[in-house]
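One structure is given below, represented as structure tokens, and several questions about it will come after.
One protein chain is absent from this view; the other protein chains keep their places.
What follows is chain A.
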């Protein structure tokens, strides 16, 4: 190791023009052999921009949230459909096929919080949606697209975990049973069994609210960030019990978002300290500190091809290309990228 460390990397390119802080990012399409994916960004001003990564320009703008911040974007596996959640308490379903950009459906949210929703594909155009519910500590589960309420997950009266801050629905490969991971305001992460409506396990990861987490369902291991100065890595054992494996101290407090790359090699965090931190997922070894932004980084997203995007309060989106995914690795993609068959051509 005689060589001095690599100089800190620069962004591959930067997307400007949202005219307001970027609060949500999502890569759309771009699976192997399908060319460059599209990048969707949701901004504080309520607009969703669709960026072409080839021309590096916005190709379309969706305005469906009446000027209120867009907090979450997610594309559905079937069809060219996009879900967007806004602070106007609306969840919009967009049809983006063949250049359309119309709201085909919308739902009213009951919660004023900042909690992002989550979906789980159930096949044949059905999907399950989890979103913050009416009660401040509740999570509501809906069957979509019929919008029938499946259940409401309410913590036991004496648990008092506070509001849910972030959610993730998933299901193990060997079981059809949907599970929900939820990070709560008191810093704990809970695993819900949706069909039994009960908490399987809950573990206190942080002393501050959990701001974001990501879960690797293959390794049954997750990582969460909070307002405090540490990342927590936790795992799920065979008894479905969550336990904290380790914590990783950070230089500055505050993590807004955590994402694991689809190939589960690295993970990225969005920091309140304007920096994006990249870690080796298996060992949690710090790999890079990306300082480009001049305001809080609100969100990070990985594309299937390994591109990393970070959206910040300084109205810019930086695109990074680090540790390229080796082409020969035939790693099956995990549940993060269900949108593989949605082609970029849909919007062309």
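The rule we apply is simple: a contact is a pair of C-beta atoms (placed from the backbone, for glycine too) under 8 Å apart; a residue touches a chain by one contact, two chains touch by 3 or more; residues count from 1.
Definition applied: contacts and distances are computed from a predicted model.
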Exercise for the section: For the chain that's not shown, choose its UniProt protein name out of "Alpha-1,3-glucosyltransferase", "Telomere length regulation protein TEL2 homolog", "AP complex subunit sigma" or "Peroxisomal acyl-coenzyme A oxidase 2". Expected result: "Telomere length regulation protein TEL2 homolog"
Problem - Which residue of A:49, A:274, A:298 or A:316 touches the chain not shown here - result: A:274
Practice task
Mind listing the chain A residues that contact the chain we can't see here?
Solution key: 4-9, 172-177, 179, 193, 196, 200, 217-221, 235-240, 251-252, 265-266, 273-275, 280, 282, 285-289, 291, 323, 326, 329, 331
